[in-house]
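Yeah, one chain of the complex is gone here, protein chain that is, but the others are all in their spots.
Order of writing sets the labels: A, B and C. Residues in every chain begin at 1.
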Amino acid sequence: MNTTEITVLEEIELDNPIFIEALPGLGHVGKLAADHMIDELGATKFAEIYSPTFPPQVLVKEEGIIDNMLNELYYLKDVGEDNLDLILLVGNTQALSPEGQYLTCKEILEFVNQFDIDRIYTLGGMVTSPQPVENPKVFGAATCEENIELLKEAEVEIRSNDGGIVGASGLFLGLGIRQGIQGTCLMGETPGYFIDAEAAEALLLKLSLLLNFEINTDKLDERAEETRQMIAKAQQMEQDLINKANAGNADDLRYIG
Amino acid sequence: MNTTEITVLEEIELDNPIFIEALPGLGHVGKLAADHMIDELGATKFAEIYSPTFPPQVLVKEEGIIDNMLNELYYLKDVGEDNLDLILLVGNTQALSPEGQYLTCKEILEFVNQFDIDRIYTLGGMVTSPQPVENPKVFGAATCEENIELLKEAEVEIRSNDGGIVGASGLFLGLGIRQGIQGTCLMGETPGYFIDAEAAEALLLKLSLLLNFEINTDKLDERAEETRQMIAKAQQMEQDLINKANAGNADDLRYIG
Amino acid sequence: MNTTEITVLEEIELDNPIFIEALPGLGHVGKLAADHMIDELGATKFAEIYSPTFPPQVLVKEEGIIDNMLNELYYLKDVGEDNLDLILLVGNTQALSPEGQYLTCKEILEFVNQFDIDRIYTLGGMVTSPQPVENPKVFGAATCEENIELLKEAEVEIRSNDGGIVGASGLFLGLGIRQGIQGTCLMGETPGYFIDAEAAEALLLKLSLLLNFEINTDKLDERAEETRQMIAKAQQMEQDLINKANAGNADDLRYIG
Partner (left out) sequence: MNTTEITVLEEIELDNPIFIEALPGLGHVGKLAADHMIDELGATKFAEIYSPTFPPQVLVKEEGIIDNMLNELYYLKDVGEDNLDLILLVGNTQALSPEGQYLTCKEILEFVNQFDIDRIYTLGGMVTSPQPVENPKVFGAATCEENIELLKEAEVEIRSNDGGIVGASGLFLGLGIRQGIQGTCLMGETPGYFIDAEAAEALLLKLSLLLNFEINTDKLDERAEETRQMIAKAQQMEQDLINKANAGNADDLRYIG
């Protein structure tokens, strides 16, 4: 129970796939980009990941149907000009505790590396200013100079000496370094506090350039709008709840028999 | 020691029982409803659950007698028109840490599923407004459409796309999904910061409708009043303690030899 | 490493000893009382307890000498009219995390119960008002009615229905209940934010009455004064440190290579 449970839905074979991580983060930039890729390019889910390191809750979706906190693995074969195989990691959460992050990322990487991962891309958002920017930039960092050169060719801005990459987007690259798998992080510029379709589009365009595939981004806005509505509703309820808790000390109820 | 300790008080046989979770939460709505069921329908305690994931404390009850933080399992046989067997999970606490929540819920579900659980109901409160409402609604969510239909027939309001169900009321349903056990969450509308007998009554009426049994709710108010007094006293003492700690930095005393 | 390390300093034999817990807590009431007993009655240290659940630090004592965070076990033989054997648990800290509290208390109780513990007393402080009180009361609670009666005979105030006893003073009693060892908690009335010699004296007098031994409390004030000075110095330094951290964000330095 203390370890990640990976349920395989389909036995597949892949040819040195590229592993793309896009779990929820700042502005949902990476998640939105990857969900769109899955939809547009017709990726297939082949595994579900469940972990006691996730937040201890379930989600209420459309029509009152309950869903677990989950990560999911999708695959795509023969993508773009270079006929690349891809594995995408998406989901509705990341591990909650620092050690849970290390544990879960390590077990997921071990699982996907059975396919002999060629490279890792991690997708996220990066905040440069509180105001929304007109033409969001895409920032990058990588585990080796060779990948930095590729980023420069694709006109990705190189981050330099500027702190850390926190969470799964950082840890997968760090674990990759330890296992000799090279990796790159792409971050779309975003104010971070709303579902940012423009940053996701900018990110996707750079990724498609780097991996040499084509993707239609017309429906990205639509998808962002849907997510926005769902979150607005959830935030309203959580805010009400916090107000009440503060007003009446609801927490104190917890321990009394 | 790092796992849940379940002490069996009576060996029983049950016929595909329904598992009802009602641990302490918002407005104590679920707990109050289940404690009342246990009392009115004469349920029998058959197991006690003790865990290092509970808050590290004991409770002082009537006449200075000390009690452990515990969860308890009760059973009822041949309830209502459908002669249902029920297992009720109640107690004075839930696990404290996120991973403790996952661990404890999983171990409890494994234990009760030795009786081949038919369905899971989790009972809780839901905050919609800071003001007490006149006729509290009952909200619902479920793990499958079939149960959503049953909720609609019972005129339970369906939550939709509105965030999460946190803690044991969520996790038991999520664990159920993974084990092929269907489940439903019922939530009584409550401001959340007092022991809410009216929300508990509304909840109980819907549950009795769904499970087809009759229950007298006359004494619910009385029970709520008792609990209210006990909590008021405890909160007063905790508040004094917090005031002092803030005033004089009592915490700093802890580490000095 | 993840468990408590108990170093036995002397192999001893005891006759159904009474186990007295007095780790640091509110107003240091229990600790001060027990340290005084050890000194006045000439108790002998027979074991040291070290645990990764303690705060991750060491203490700087007199003349710059460094000491570990430790709990210690002392024994006394043939105390008072009833020739009681006693084990006292003292130290400079308690476990830091909730699960650490459960784990450490359980392992210590297992260790001392090799001597067939007769009863448990846990000593602590209790805050009733922010102002220092002239004649501090002693409050009590117990795991069975028999002990409550003894408390009443000794004119200890019985707490009733008023919340919890948090930390080691609560957990040892709760663990005792589970192992069939009866126990009593004595709490000296204290504002909680200074080293309270008067509360410790009141507590000691009740304990000596209950266990039927005599003890001179003249030096308690002196001992409290020493501890007070040591703590004042430590608090001043911590406050400076916090001020600086807030002013300059010293925490941010931690992760930069």
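Assume a contact is a pair of C-beta atoms (placed from the backbone, for glycine too) under 8 Å apart; a residue touches a chain by one contact, two chains touch by 3 or more.
This one's a predicted model, so the numbers in the text were calculated from it and none came from an experiment.
Student: Looking beyond the chains shown, say which of C:Leu14, C:Leu59, C:Ala197 or C:Leu220 touches the absent one.
Tutor: Within the whole complex, the residue contacting the unshown chain is C:Leu59.
Student: Which of A:Asn135, A:Ser160 or A:Asn216 sits in contact with the chain that's absent?
Tutor: Final answer for the missing-chain contact: A:Ser160.
Student: What is the set of subunit C residues that contact the non-displayed chain in the whole complex?
Tutor: Residues 1-2, 50, 52-69, 96-97, 100, 230, 233-234, 237-238, 240-241, 243-245, 247-250, 252-257 of subunit C touch the chain that is not shown.
Student: For subunit A, which residues touch the unseen chain?
Tutor: Missing-chain contacts on subunit A: residues 24-28, 55, 57, 59, 61, 67, 69, 91-94, 98-99, 101-103, 106-107, 127-130, 140-145, 148, 151, 158-167, 170-171, 173-174, 177-178, 183, 185, 191-195, 227, 230-231, 234-235, 238.
What we mean here is this: only the chains that are shown with their structure count from here on.
Student: Using the average of all C-alpha atoms in each chain as its centre, how far is it in Å between subunit A and subunit C?
Tutor: Computed from C-alpha means, the inter-chain centre distance equals 48 Å.
Student: Just the number, please: Cα centre separation of subunit B and subunit C in whole Å.
Tutor: 34
Student: For subunit B, jot down the residues that touch at least 2 other chains.
Tutor: Answer for subunit B, listing residues that touch two or more other chains: 55, 57, 59, 61, 67, 69, 230, 234, 238.
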